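Here the complex is missing one protein chain, while the rest keep their positions.
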Amino acid sequence: MTNPPYKLASRELHPADTVVKVKDVEIGGNKIVVMAGPCAIESEEVLLEAAKAVKVAGAKVLRASAFKPRSSPYSFQGMGEEGLKLLKKVGEKTGIVTETEVMDTRDVSLVADYVDILRIGARNMQNFNLLKEVGKSGKPVILKNGVSATLDEFLLAAEYLLSEGNKDVILCYRGIRTFEPAIRFPIDAAMIPLIKEKTHLPLIVDPSHSTGIRILVAPVSKAAIAAGADGLIVEVHPCPEKALCDPKQQLLPEQFKKLMFDLSKVAKAVGRSL
Amino acid sequence: MTNPPYKLASRELHPADTVVKVKDVEIGGNKIVVMAGPCAIESEEVLLEAAKAVKVAGAKVLRASAFKPRSSPYSFQGMGEEGLKLLKKVGEKTGIVTETEVMDTRDVSLVADYVDILRIGARNMQNFNLLKEVGKSGKPVILKNGVSATLDEFLLAAEYLLSEGNKDVILCYRGIRTFEPAIRFPIDAAMIPLIKEKTHLPLIVDPSHSTGIRILVAPVSKAAIAAGADGLIVEVHPCPEKALCDPKQQLLPEQFKKLMFDLSKVAKAVGRSL
Amino acid sequence: MTNPPYKLASRELHPADTVVKVKDVEIGGNKIVVMAGPCAIESEEVLLEAAKAVKVAGAKVLRASAFKPRSSPYSFQGMGEEGLKLLKKVGEKTGIVTETEVMDTRDVSLVADYVDILRIGARNMQNFNLLKEVGKSGKPVILKNGVSATLDEFLLAAEYLLSEGNKDVILCYRGIRTFEPAIRFPIDAAMIPLIKEKTHLPLIVDPSHSTGIRILVAPVSKAAIAAGADGLIVEVHPCPEKALCDPKQQLLPEQFKKLMFDLSKVAKAVGRSL
Partner (left out) sequence: MTNPPYKLASRELHPADTVVKVKDVEIGGNKIVVMAGPCAIESEEVLLEAAKAVKVAGAKVLRASAFKPRSSPYSFQGMGEEGLKLLKKVGEKTGIVTETEVMDTRDVSLVADYVDILRIGARNMQNFNLLKEVGKSGKPVILKNGVSATLDEFLLAAEYLLSEGNKDVILCYRGIRTFEPAIRFPIDAAMIPLIKEKTHLPLIVDPSHSTGIRILVAPVSKAAIAAGADGLIVEVHPCPEKALCDPKQQLLPEQFKKLMFDLSKVAKAVGRSL
């Protein structure tokens, strides 16, 4: 694919960094933005506890999913609209910006009513009708790369969002599928500066879904910031072993607090702040 | 993923081959079924010409897309409902069974009104809401594997369709993404007997999108039948160089006719017929 | 890598098929050549039994390894020169052409003294000094592709052999490494005609090491012949469950006999014979 056909996403045509502003949070500026929260919305109590914990540790956005794309039809599919209501409530109570996944063209306006930032998951990166619908919604959106998408395909998916008039597109690199059985979705360290070279859009990294292993989350987070990422999206749960999904990768609140402290040093080492 | 969690798709639990019947066509029986037609619906003339050509050569199903998932928002996106109408018309005129892709949950009942078989493309293999909606439609469906989906993920996607009560599920293996730059989506020859071992569902192979190169379509088609596939889905266009997409992989009608003749010999060699 | 830099291997520069003649066996002609035998040389009895069984079933070359490349230093490393002696003896007794792997530049002339055809394994495809030494030996050689080698790299490795003056180069496609956990080394069906398009060298396929699963050997063998391969190299052992390596993939003699019968039909279907 010579002469990459993305235009609105291209750094060459739009040299200045895009900064996405959501309430008082700026994503893509000098400050590193960390989004954190449980994998799924499970109950008001757990969500509120998680929200308070990540906010006090310095997270600026609460992540939590009400609609869960699951490989098996027999796995927990998420709380749906009930979950969205809880997320809105917890966001208002704690004053934290919220984000959640949207999976279905029919749900875009519903989800947009409840949260600050929409998220398009890896499996839907080339669900083009969903991209168009979210593009039209005008809501800030996090777009995750498909695990076997090339860089060009990823930026063309962003182009779908941008070409519908949505300028508030945040890319999220969550790793790729490889032959290695020991790591779920390797985070290619070189992809971070390469994406920043090719596009002006802000870039965050997901160290939780990519590694799938708790002890790898902190080193990958540090690597991502050292390599030039603008932020992270990290899974944190008050009690991971009771979590309804991803129990092995969600950090405990105290682990997240320690991570934020360590990240502030790495951020400073590369001329940024947390 | 030990003890694969698919149940309804499992050969172990359902030893007998599933045969999907669509009008007078049986997919998954002893007879090899070939589906053929242009990549996209472009006009009534082209579609009718293609339909006649593939039918006379022995194809039992006319394939053609009205909704096109395209990596770039600037590529031809398909004729939409207009195309569906042409497909229905051509199907009635020629008496051939029709199939087409559905990409959006909102379009399932619309598409189901116009064609005999729905198709879920590789990019939507884990668009779970679409799977559920198509599962509910009761229409025969072709499910393509995602290009980086594992076998377990592929069969779990089929499980989504089956668990909604749809028994008429046809799997389509269209290859996987690898490091090799010379071939778009390699068809793993071993995957064909392995899928047949793991599931009772019929399996067809797509030699056109997998190779992307016209001269490779015939040898890959023969290999697929020799390895145990129940059918093929092949792109044929009366004038490939004028096609709106995939000009390099669509066969000419006379090439398709020759392929069908050659395939009949390979089918016979493995105890089947065309 | 535009304008592939292989020259002597190039079909474009050398349009006519190369036929490698070893005693009365011709590899690369109209007749399909099957090589077969145990993974490793274990004892004279087992080797002789295997040799007789594969010869009577129609195999033209006896395969068996005296030097075994093993991932772990604690696995059986092969019988070494003792094994070579047995192979030579069994070859003479049964009148079958022999082949075996050579792994070390220092062993090339030793191995060349004992067998008819040298084999360079997948792990040594880019052991360039070994390629040069085998190129100089003048012995017919089977070159296996590295499991993550691109087509260009594979043909360039052959170029190393050819550029030392060795014209008797047989390519062996043994599959590639991918993300799929269910299959060891997928055989890309399209790679077979593509290799034949790019080079004039004979091409055989290894259905045993690629699949690693006994029941997949026959369908993959049929697919390879249907796709245009010039031959196969198949593991056969009189008693696989007692084999010192690869017990799960070696065929029993009666399975091999059945395979040869089935292959003769597929060969005929594509205009060739066994």
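As written, the chain order gives the labels A, B and C, with residue 1 at the start of each chain.
As a convention for this text, a residue touches a chain if its C-beta (ideal position, glycine included) is under 8 Å from a C-beta of that chain, and two chains touch if they have at least 3 such contacts.
These numbers were taken from a predicted model, which means no experiment stands behind them.
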Of the residues C:Arg123, C:Lys136 or C:Lys257, I need the one that contacts the missing chain. C:Arg123
Contact residue for the chain not shown (choose from C:Arg106, C:Lys167 or C:Lys242): C:Arg106
Tell me which of A:Val19, A:Ala223 or A:Leu252 is the one touching the absent chain. A:Ala223
What is the set of subunit B residues that contact the non-displayed chain in the whole complex? 148, 177-179, 181
Mind listing the subunit A residues that contact the chain we can't see here? 148, 150-152, 176, 178-183, 186-194, 197, 207, 210-211, 213, 215-216, 219-220, 222-228, 262, 265-266, 268-270
Absent-chain interface residues of subunit C come out as 5-6, 69-74, 103-106, 123-124, 126-129, 132, 146-148, 152-153, 156, 159-160, 163, 177
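Here is the rule we use: only the chains that are shown with their structure count from here on.
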Quick one: name the chains whose C-beta contact count is the highest of any pair. B-C
Can we say the copies subunit B and subunit C touch using the same residue numbers, with more than half in common, or are the two sides different? same
Hey, how far is the Cα centre of subunit B from the one of subunit C, in Å? 34
Any idea how many Å lie between the Cα centroids of subunit A and subunit C? 48
On subunit B, where are the residues touching two or more other chains? 148, 152
